[in-house]
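Structure, as structure tokens:
The complex appears here without one of its protein chains, the remainder shown in place.
Let's look at subunit A:
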Amino acid sequence: MTGEAIAFYVLAAITLASGVVVVRSPNIVHSAVALIPAFLGVTGVYILLGAEFVAGIQVLIYAGAITVLILFVIMLTEGGTGLRLRQVNEQETIGAMVAGVIAALLVVGITRTGWHAGMGALPAYTPGAIGQSFLGPNLLVFEGTSIVLLVSLIGAIIIARKEE
């Protein structure tokens, strides 16, 4: 087994194990904190795939900002862990079946497909190439994203503020 394979399996195990905690823990705070190793495992996968800029953004936004935001909302509503309340609805069996069947179909489909490798090579320094792409061919995407950010910021403030 090569080092790359060992790294991949360790990162996949970290991601999936903490994902199970996120999905199943009866304590909602444990779920939110388990999001951090799940996101960091995905960060490691990005680094294995040669996407170091996406990995950095993943740590900053997901593991940093979004997890803290989720913890804040948990603390602001119901005062904490919700341990005395039932956390899953009555669709537990059928939900597990649906998720399991979709996962099985996807895994079978992926493993039975012959994937062709593409031509070319990743640039040695992807942040520069991403910057060139955002300010060149993808400029409209960049500007559109900034407008969406502004709109969602204003919308979040208007929705969450106290009504007079």
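As a working rule, a contact is a pair of C-beta atoms (placed from the backbone, for glycine too) under 8 Å apart; a residue touches a chain by one contact, two chains touch by 3 or more; residues count from 1.
Convention: contacts and distances are computed from a predicted model.
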Chain excluded from display, named as in UniProt, from "Peptide/nickel transport system permease protein", "Lipid-transfer protein", "ABC transporter ATP-binding protein" or "NADH-quinone oxidoreductase subunit K": "NADH-quinone oxidoreductase subunit K"
I need the residue numbers on subunit A that touch the omitted chain, in ascending order. 2, 4-5, 8, 12, 15-16, 19-20, 22-23, 28, 31-32, 35, 38-39, 42, 45-46, 48-51, 53-54, 57-58, 61-62, 65-66, 69-70, 72-74, 76-78, 82, 85-89, 91-92, 94-96, 98-100, 102-103, 106-107, 110-111, 113, 115-123, 126, 129-130, 133-134, 138, 141, 145, 148-149, 152-153, 155-157, 159-160, 162
